[in-house]
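For this view, one protein chain was removed and the others were kept in their places.
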Amino acid sequence: MSVSNMLENWSKFRHMHPVDDKPHEEYKWAMSIDLDACSGCNACSVACYAENNLPVVGKQKFDAGQQMHWMRIERYWDDDGREFPDQGAQFLPMLCQQCEAAPCETVCPVGATNHTADGLNSQVYNRCIGSRYCSANCPFKVRYFNWYDYPTTDNVWPAEMTQQLNPDVTVRGKGVMEKCTFCVQRLERAKNNARTEGRLVHDGEVQTACQQACPTGAITFGNLVEPESKIARQWAHQQVELAARDKQAKDEQEGGSDLRGYRIFEELRAYPSVMYLERVRESAI
Amino acid sequence: MEKDIRESIEWAKINGDVLKSLESPRPLFWVILVVALSMFGVGVGCEVYQYQIGMGVANLNNPQVWGLYIATFIFWIGMSHSGTLLSAILHLMHADWRKPIYRFAEAMTTFSLMTAGLFVMVHLGRLWQFYYAVPYPNERWVWPNFQSPLLWDAMAIFTYLSSSVIFLFIGMIPDLAICRDHLHPGWRKKLYTVLALGWEGTDRQWRNFRVTYLTVACFLIPLAVSVHSIVASDFAMSQQPGWHVTSFPPYFVAGALYSGCAAIITLFVILRYVFKFEEYMTLPILKKIVRLTFAIAMVWTYLNAVEFASVWYSHDEASKAVLIQKATGIYAPFWWMMNFCGSVVPFVMMIKRFQTSIPVMFAVSLLLNLGMWLERWMIVSPTFSHGYYPYLWDNNQWPTLVQWGIVFGSFGWFTLLFMGFCKLFPSVSMYEVKEMVYHRSLANKHVEQSLTMNVNELEEKGAH
Partner (left out) sequence: MIENSFNRRDFLKVLGWGGTAVALSACGNTSIQDGVETVVSYVELPEYAIPGISVYFNSTCAQCDAGCNITGRLREGRVLKLEGNASSDLNHGKMCGLGQAGVQAHYNPDRVREPLLRNGDKGEAIAWDKALGLINEKLAGVKGEEIAFLTGGVSGHVKVLLNNYLEALGTKNHYSYEAVSPSVVRAANKKAYGVEMPRLRIDKAKVIVSFGADFLGAWVSPVHFAQQYAKFRKANENGRGVLVQIESKMTLTGANADRWIPIRPGTEGIFALGVVNALGSAGLALPADIAAVSKSYDAERVTKDTGVSGEQVTKLAALLKERSPSLVIAGSAAEGYAHGSQNAAAIALLNRVLGNVGKTIEAPASVPFPQVTVSTGNRSAVQALNDSMTNGKVKVLFSLGANPVFTAPSALKFKENLSKVPFKVVFANFLDETALEADLVLPLDSALEDWGTSVPEYMGEASQLNITQPLMEKLHPNTRGMGDILLSLLKQRREKEYKDYEDFYSYLRSAIVKNKSALGGNGEDDDTFWTAALSTGMVHFTSAANSLSAKSSAAGLVLPPPAEEDSAYPLHLIPQVTASMRDGRNANQPWLQESPDPLTTIVWDSWVELHPKTAAKLGIVEGDIVEVTSRSGSIKAQAYLFPGIHPDAVSVPLGYGHVALGRWAKGVGANAFGILDQVVDKETGELALNETRVKISKTGKRVFIVKDEGAVGGSQAGVKIAVRASTDEVELSGEV
């Protein structure tokens, strides 16, 4: 409470990153998205709306760029000026990358966005004053701001629609920043259940809403600390390291390696917790 | 060429002229006041609307989260720097021409800081919770995030504001005593009595006054430099292309001084006319400010070029893309306008004829300020619309009337405060002008004396 106390314990106030002297202990939630399996169908995005009480902003506000999809499916075309995209489109589900060295966390004036002990980039709605500095500093632009008071003045959930709202997730009022939480409400429930039974959360015991919906199972989610979990094995196989000091194994090889795993903007050293697996296209046709 | 301040001007006349400004300005004063008030009203209306409905009415979005609010915030912070430059730096350098104009420059510092502070509030999504950014001890042990440049910013601005208020106040004490002694009884006299802190002009008071004033001045200079460096850190410490530039702090400080000086020219012209200060705010003084402004303009131009060059010759493709986008993209007209206003227009000040031409300098100063305002906008917005992530590149994001209204209102608010101040307090420092006149006449006498002395000496030598 006192200033002297604060100064004495300074290092403990904001020190949740996995530095060498303090690695993740029980959990480090991470995700991988296989772009070869992703069909771009948008099921994950709608599931996210359902799970996380995301407001539907309507045409006008969508036009103004104020849409609130925590999970957005991006569609890219080849840039090589071919007449037809004869190798199809590229789809990329983009969500908060839950960076280990998150650019958003350091800049928040009130500390409303923090790193949790299990490696999530948390957003404390009650603490947020809406300076939007976090969004300004996010390389992926996956933070969404409540430009309007969606539940009240905007009446996004009229009449019975409110009954659909997930009571485990806050309905955000105007002026706060929000973003993908890796479905933290599901994680907490699973952790509590595990704790009650005196164990850790099993691999596959908890799914994020997007992962659960994904028809092609392109999304894998789990605990990176547990070496036998699917996610840890995936990361290990692709030789992607969470806090690689410089480059990933894939980037170091001349001409690229035969691995598929990569993270977006590796060079910015934000150390994202989401690994993407390259889309593959048949060379024989 | 017009005359400089007359050395023979009587002290009583100085008192009289300045005190008259507190009572009978030209009618234009009231016109300005009414216009400013209505501008402020527009701003307040827009803000109330935005507060009620949400930030969305400003047409901000993801990725354009800041828009004109932060740009104008930097602009006003920048404006505040010239007061410190004129009163503190030039004070230490013994440039006596600053004396008739430093008071209003200091007032400008204070009020532009207050205006800038408003923008911090205006741009917050939940401004009713702004106090979360204040490090107050609390039972929950929740502190603001000391890593955040925005927090440094808030602290720096608050420190700078309080220091500049103190500096302004201290420098006014002898003048407040004059007001106290010369004004008719009424609420104003009571106010001056309280504020004059029992000043009697004793030797001891003067000695303490000088020491205090000098100390605060010394304190204020590094503060002023740091304040804008910290504002620059908001950008330079972020990771965004176009912002993450090492040269930003000096660039911001130079820009700040630049816009401040330009604003001083503008206000100089206005005050000179409105409060009939022709005798004090003389054209030779204008000439000196103009020269100073030109020098700073060149510093700014150099630093601007440094910024471009360091981006251009770097391997940071993203930053380069932002720079190219500034010059060729949707912001290009504004960006070129900014370069024109900031680096080409000042060359008008090279022409001797124009240096003392009030209409030309008035127009030039407005253009310079426009350029500086555009500069801030061109720092903030292009990076948002052309950041790292191409999927979010945005070409369809223009400020709405609400945003413009609040920016517009801020000028009204500033003018209101500033003109109110000039009406309520002596905007020309009476005691320093007296000093100036005295020192100048003394110096002339000294020259005459030394000339006579030399003759005497020779005579004496000859006598030996």
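Per-chain residue numbering starts at 1, and chain names A and B are given in the order in which the chains are listed.
Keep this in mind: a residue touches a chain if its C-beta (ideal position, glycine included) is under 8 Å from a C-beta of that chain, and two chains touch if they have at least 3 such contacts.
None of these values were measured; they are calculated from a predicted model.
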Residue in contact with the excluded chain [from B:F235, B:W335, B:Y388 or B:F421]: B:Y388
Residues of subunit A (touch criterion as defined above) contacting the omitted chain: 1-2, 5, 9, 12, 35-37, 39-43, 45-47, 49-51, 56-59, 62-63, 67, 69, 72-77, 79, 82-92, 158-161, 163-167, 209, 212-218, 230, 233-234, 237, 256, 258-260, 262, 264, 276, 278-285
On subunit B, residues whose C-beta touches the chain left out of the figure: 139, 141, 317-318, 321, 385, 388-396
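We adopt the following convention: only the chains that are shown with their structure count from here on.
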Length of the line joining the C-alpha centres of subunit A and subunit B, rounded to whole Å: 44
Partner subunit B, residues of subunit A touching it in the complex: 1-3, 6, 13-14, 61, 64-67, 74, 76, 94, 103, 106-111, 127-133, 135-137, 139-141, 143-149, 153, 174-177, 265, 268, 270
Residue ranges of subunit B in contact with subunit A within the complex: 52-56, 59-66, 123-127, 129-130, 132-133, 137-139, 141-145, 147-151, 154, 234, 237-240, 384, 387-389, 391-392, 394, 396-397
